[in-house]
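All protein chains but one are shown in place.
Chain nomenclature is as follows: A, B and C, assigned in order of appearance, with residue numbering initiated at 1 for each chain independently.
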Amino acid sequence: MKNKKLWGGRFSDATSQITEQISASLHFDVRLYKHDIQGSIAHARMLANQGMLTQDDCNAIIKGLQTIQKEIEEGTFPFNEKLEDIHMNIEARLTELIDEAGKRLHTARSRNDQVVTDVRLYLKDEIKDIQKLCVDLIQKLIKKAQENKQVIMPGYTHMQIAQPVRFSHHLMVYAWAYLRDLKRLRFAFSTADVLPLGSGALAGVNYATDRHYVAKELEFGTVAHNSMDAVSDRDFIADFLYFAAMAGMHSSRLAEDLIVWSTAEFNFIKLCDSVTTGSSIMPQKRNPDIAELIRGKTGRLYGNLISLLTVLKGLPMSYNRDLQEDKEPLFDSIDTVKLVFKGMAEMIEHMTVNEDITKKAIYKNFSTATDVADYLVMKGIAFRQAHEIVGSVVKYCEKNNKNFFSLPLEELKKFSEKFDADIYEYLDPEKSTERKKSYGSTSLDSIENQIKLLIEQLHEFNH
Amino acid sequence: MKNKKLWGGRFSDATSQITEQISASLHFDVRLYKHDIQGSIAHARMLANQGMLTQDDCNAIIKGLQTIQKEIEEGTFPFNEKLEDIHMNIEARLTELIDEAGKRLHTARSRNDQVVTDVRLYLKDEIKDIQKLCVDLIQKLIKKAQENKQVIMPGYTHMQIAQPVRFSHHLMVYAWAYLRDLKRLRFAFSTADVLPLGSGALAGVNYATDRHYVAKELEFGTVAHNSMDAVSDRDFIADFLYFAAMAGMHSSRLAEDLIVWSTAEFNFIKLCDSVTTGSSIMPQKRNPDIAELIRGKTGRLYGNLISLLTVLKGLPMSYNRDLQEDKEPLFDSIDTVKLVFKGMAEMIEHMTVNEDITKKAIYKNFSTATDVADYLVMKGIAFRQAHEIVGSVVKYCEKNNKNFFSLPLEELKKFSEKFDADIYEYLDPEKSTERKKSYGSTSLDSIENQIKLLIEQLHEFNH
Amino acid sequence: MKNKKLWGGRFSDATSQITEQISASLHFDVRLYKHDIQGSIAHARMLANQGMLTQDDCNAIIKGLQTIQKEIEEGTFPFNEKLEDIHMNIEARLTELIDEAGKRLHTARSRNDQVVTDVRLYLKDEIKDIQKLCVDLIQKLIKKAQENKQVIMPGYTHMQIAQPVRFSHHLMVYAWAYLRDLKRLRFAFSTADVLPLGSGALAGVNYATDRHYVAKELEFGTVAHNSMDAVSDRDFIADFLYFAAMAGMHSSRLAEDLIVWSTAEFNFIKLCDSVTTGSSIMPQKRNPDIAELIRGKTGRLYGNLISLLTVLKGLPMSYNRDLQEDKEPLFDSIDTVKLVFKGMAEMIEHMTVNEDITKKAIYKNFSTATDVADYLVMKGIAFRQAHEIVGSVVKYCEKNNKNFFSLPLEELKKFSEKFDADIYEYLDPEKSTERKKSYGSTSLDSIENQIKLLIEQLHEFNH
Partner (left out) sequence: MKNKKLWGGRFSDATSQITEQISASLHFDVRLYKHDIQGSIAHARMLANQGMLTQDDCNAIIKGLQTIQKEIEEGTFPFNEKLEDIHMNIEARLTELIDEAGKRLHTARSRNDQVVTDVRLYLKDEIKDIQKLCVDLIQKLIKKAQENKQVIMPGYTHMQIAQPVRFSHHLMVYAWAYLRDLKRLRFAFSTADVLPLGSGALAGVNYATDRHYVAKELEFGTVAHNSMDAVSDRDFIADFLYFAAMAGMHSSRLAEDLIVWSTAEFNFIKLCDSVTTGSSIMPQKRNPDIAELIRGKTGRLYGNLISLLTVLKGLPMSYNRDLQEDKEPLFDSIDTVKLVFKGMAEMIEHMTVNEDITKKAIYKNFSTATDVADYLVMKGIAFRQAHEIVGSVVKYCEKNNKNFFSLPLEELKKFSEKFDADIYEYLDPEKSTERKKSYGSTSLDSIENQIKLLIEQLHEFNH
């Protein structure tokens, strides 16, 4: 029983090797060290305030914990795999450093409430960083949209050229999507912002603690009102994983657009060298690897969400060890979403638009057919009929290999007497975007308006 | 070309049978009929206001649509599978009923913006119903908690008896969890509450429409600011599916508790006959089928979320037909979550607690061992040492088959000199819950406090 | 207690309405009627053989069941929602028709083994149909590959033009992928091919039954060896759902290729009118909807798999009502995978390749750069150095806007003295495919070889 556990009083046999392997978490929960120490310091101060710890002991604990933090950050901390996790490592080291006082720290709390407090503290800090990265990405999208306000390109539905749109309008779609992600992130923050510490193992503790003091020290917005909920609730992690899955989904769509636009066939944009890579065999290749990796990383973001949801399915109250499986998906989604935002921002910032090519492309696939139908409506024809007429014109052009945009008036008139000389204004794809008069459309005014609105709405996330 | 499509002007060949089968959606989108009509009426009024439709045409359209609604509700509507979806069915019937005017309705909108408007309208209505069901379930949990405030039972971690808790404390965990679900539902409502109509196919429309008027008519909080985002954004569905997955997850945990408590071995509760079923072969069986089905239905709620996330992964801008696959998971999760909330409420309302049995159960597994350790702390021993001492007492009792709760003082003193006559107060499991002094604990005061708080917080969802 | 259940002997109160709603399965399990009757007939014959049923009763049962089948198929069967499922509906009707004898049928089996037997029987039949559809799709891919053996197109990695390949080589990738799906389907068949009937509720039955006789009657390969496993094992459904998810995944990749190739920018293929659809607003549109829907349907195929896996996670032995949730995902994946195979076969069969355009496309992006590097290797340069040299040529061409394929020899020689007149053979993209000498390459011989092999391997699935 050399490697006796801190909880080993009632046990006769040591844990087996496989037990240690399967329950080991030090290799991933080590990243919680700072927040574990932060939480313990607040707990110690509260114990001292409440007279459950002498001021001397409290000071010793704080000093000990600060020493430990320094040791960890300087790489001199004596990690011991046998001690299961970062919390037990710190606890054991503290007792080593300050003896008896260290053992008193563990009054009025358990690992159940301690660990989940650390995770909440840690996640709240990470969310702040991630919010900054998301805001930065949105700003880069806005900037790129502003720089390219005059650029016209084909708008697609079903990946078929539908109607001319502004490049900026297309980019702004993603700015709006990421704004929604910021709201999801804020929601995740709000569910994380609840203090569990002091709930004990599940029932509360036998001490007149002051949990509201601890909450204030640690800057938690609220205190958990139910101790069993406090130790078994992982909703806040799910909320974050869901945010990350959605941010990944949006990024996969933008990445897909960038990849398609970077093909030789579309050739709408050029990604800079710094975000593309070559091939070990094909000397000419210049691949949009970052966009592909971002698209691919959606996989792990979805997987992490399903992973936690699976763990929680059918789990009885209250704390069960299954819950240890909450951390790796969380940490992985945190790391991934940061990479995704940074990588995307880098690509957007440095990409250039091949304006000549996007403009030429709007002359394909009868891109103003809808404008022509609207022209007929203006001349008094019901839309459904107008649609039918223009459909026939399209068919005629295809069959006879005619240029739709410059079809002679006499030919047009065969399809409807309503066609007149002013039709060429409507056929011109370069004028199409400015004909869009509805709110939220792809006209210049409308784009300037949405950029203004988005910048305003971004303010509340930008601090 | 007998079954010519409304969009068929430029096509030479009819769609094949498999195309019709694979793209058919009438069998599930028929449930949108009311909201489709509602949306069309608002659109017609706007067109008339803006002078794009005569008042006569507008009236004819509204009357026609009202006739159609009546036909559908009375079962006399001539559904035509060949017309793909409910929207085309209504459009075709309208033209049949009022001719030319019907064809004019389709000015300044496309199916892309129309369908997603219908889904948003529909979902907003459903969310209101679901919110009511969730509030009702929470109230039933609170009521059952209040009725059983005096009932003491074992609290579990790792499904091992940990410390005595109040039955009400355990039930309230789920009330808090469902409160968080209400917040998720409110979030989903907020993302659904945006009007896409008037965005056209993707670029906006060539008409001076008044989308803000339409939004007001249809009671949308906002108007979509980017027309491409409007037709391709399905975040609001994902947000709902995520809410449903979480509500399902919480329900699966509560169901698991109910199932375990209903076993012959636990026997903590009795579910009423009306929510249990028998066996076709075993005459004695009385099975908690509803709890099991609720637990099982988590599967489809998770599956529906993954289904939509998969559809959206890597999808380029803007509308793609893949998006038709958004509806069935949504409809299924709506139906399922309603069943889950109703079924759970029914079970909770009518279950009875076997108070004698739960009380007897707290005398198992040394349920006051932590209280004893805390006793030693009070006597000056550091918690880690106290823990070790009590661990040894436990081991001693197990080995020698002694009753922990009434171990003679002289035997206790062998483990620590600090033990005194007052220890029996701490050993008594029936007094354990009231010793829990911390905020949020399982003491009676604390439970009354959390019930009061929850009822207050519920107010904002209860209207 | 008017709607008394067949299992209701020990119950005092009727089931509540929500219980009936939540446990209802008739609306989806009705499709098992034929296999339920088939299973019951085999069971009755066995009971008669074993002397547990008179021959008269057996005959009456068989006749009654045949009447029921006719009633269902002719639409005259008196379905009763209150009777929960198709099995109880048939049982009740049988007793109505033949009285006492009908009640004897339910000896030596329970619904637990009966229902899962029906599902296995049903699935085995569906697998046979699905196998045929998959074989048909592969054959259409092979045929299209054979018809277009001479067509050369760019091969892509990272969606960047990499090296010229044959169109047939590209198509054959999917033929091979679907062949692997056939193997998955065969595996799923093998796990479905086990008879559970006769296992009773979980423990076996008190009768000297002959389960091997029943297995033979129903053409099951094996009999379940453990009665508890028999009633709780749903692996065979998971195996099918996994097959369907993989087939969906492969189809989503092929669909993506078809969609990209159908863009105005690529324009490599033309899908026939019968598998494309138009737009309600844009008269010119011709959208690859079927390909998009197939790509989108991957979502439900993944969702269905996750749905069942979630249901099964952490479920204790043996039968639990959660297992009723196995059927809807199964039925949906069966229907979906059939649509996907049929839709894909239709698209492949009728698509045409724009050979001129694919050939022109290989002159982009330095598609023979690797060939040039290999040329240098042939001249004695190590591959890594050759790669570096050709990389510099590429950079030079880009910078100076030179045509790589016809760069004058003197310019090439600036990069390496090894370049000689024979280099132009290697620069020519139309000759690139035939230079690929390795097994499995894109050369004509190699393609003919793989087609031959695939046809051979297909034999074992083609009956």
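Operating definition for what follows: a residue touches a chain if its C-beta (ideal position, glycine included) is under 8 Å from a C-beta of that chain, and two chains touch if they have at least 3 such contacts.
These figures come from a predicted structure and were not determined experimentally.
Note that of B:Ser262, B:Asn304, B:Ser318 or B:Thr442, the residue touching the chain absent from this view is B:Ser262. The chain that is not drawn here is touched, among residues C:Ile90, C:Ile290 or C:Leu312, by C:Leu312.
Of the listed positions C:Leu218, C:Ile389, C:Leu407 or C:Leu427, the one in contact with the omitted chain in the full complex is C:Ile389. Taking the complete complex into account, C:Gln450 is the one of C:Gln114, C:Asn148, C:Asn287 or C:Gln450 that touches the chain left out.
Mapped onto chain C, contacts with the missing chain fall at residues 6-12, 95, 100, 103-104, 106-108, 112, 155-159, 162-165, 169-170, 172-173, 176-177, 180, 183-184, 187, 190-191, 198-209, 211-212, 223-233, 235, 238-239, 242, 245-246, 249, 252-253, 255-257, 260, 295, 298, 302, 306, 309-310, 312-321, 370-371, 374, 377, 382-385, 387-392, 394-395, 398, 432-433, 435-443, 446, 449-450, 453-454. Residues of chain A in contact with the chain left out of this view: 5-16, 18-19, 21-23, 88, 106, 109-112, 200-201, 272-287, 289-290, 292-300, 302-311, 320-325, 328-329, 339, 342-343, 346. Within chain B, the residues in touch with the undisplayed chain are 154, 157-163, 259-260, 262-266, 278-289, 292, 306, 309-310, 313-315, 361, 364-367, 369-370, 372-373, 387-391, 393-394, 404.
Methods note: only the chains that are shown with their structure count from here on.
Chain copies chain A and chain B are related through a rotation whose angle, from the C-alpha fit, is 180° to the nearest 5.
Taking the mean of the C-alpha atoms as each chain's centre, chain A and chain B sit 23 Å apart. For chain C, residues touching at least two other chains, in rising order: 278-287, 289, 292, 306, 309-310.
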